[in-house]
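Complex shown without one protein chain; remaining protein chains in place.
The block that comes next holds chain A.
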Amino acid sequence: MSVETHPQPSLSDAQPGELIRLANITKRFGANTVLDDLSFTVAPGKHVTLIGPSGSGKTTILRLLMTLTRPDEGTITVDGDQLFPAPEKQIREVRKKIGMVFQQFNLFPNMSVLRNITEAPVQVLGMSGDEAEERARELLDLVGLADKCDAKPTRLSGGQQQRVAIARALAMRPRVLLLDEVTSALDPELVAGVLDLLRDIARSTDITMLCVTHEMGFARDISDQVLMFDGGRVIESGSPEKIFTDPEQDRTREFLSAVL
């Protein structure tokens, strides 16, 4: 993308080994400050899990990165290009590198499973219909739903819908995948299947993952780094071994003993 057209020299912000950078992010909803002068970076290919009590701002981080909401202050940089603040055209371009899977799946109910996956590659990446379909079938095979191509999403179980949503996000070949409590809306017996799929993807690809989850076992398995949120700030971060076995903050210990 053309960096020259942008008023700020965003490329100069890029540090080697840094894919995502949030700097001094503040986000308020009315009088409520959800994120308070928050900064962190994520290295390429890393899997980062955001944990913490509800309302602590974890999901807001993902929504900011997906540009579903905008920060009140601060800057967001992805792969050396500024995502915020930036002109709309640049936002569209930078956003191509990011994909998201939602708690409520958000599949398009008016389209078949296959078209849910081919729609964006054709419309946004300019892929031919045949190529998009071939890739969609491969992805459906990967998520174990090769036989559901022509089904309407509403005919699928929650677990199956979430697998389709994962395939749909991967079809855009994102560098970053945002996972927002992707198993919270699922029946308990369907959770394991979706988490196994995500473990596979984490292991077999170099996609960078940011994951908000209440599944601590899963967080421990896939994470390179865990960020503990409280009151709109990261109060502690470290390897999963460190955070889950020997946290430094009392607040972290307290939270973990409540959820584990």
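Just so we're on the same page, contacts are C-beta pairs under 8 Å (C-beta built on N, C-alpha and C of every residue); 3 or more make two chains touch, one makes a residue touch a chain; residues count from 1.
Here is the rule we use: contacts and distances are computed from a predicted model.
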From "Ectoine/hydroxyectoine ABC transporter permease subunit EhuD", "Tryptophan 7-halogenase", "Cytochrome bc1 complex cytochrome b subunit" or "Aerotolerance regulator N-terminal domain-containing protein", the UniProt protein name for the chain not displayed is "Ectoine/hydroxyectoine ABC transporter permease subunit EhuD"
Given A:92, A:199 or A:214, the residue that touches the chain left out of view is A:92
Across A:38, A:139 or A:169, the one contacting the chain not displayed is A:169
Of the candidates A:25, A:61 or A:107, the residue in contact with the absent chain is A:107
Listed in rising order, the chain A residues that touch the chain left out are 66-68, 92, 95-96, 98-100, 102, 104, 106-111, 119-120, 123-124, 152, 168-169, 172
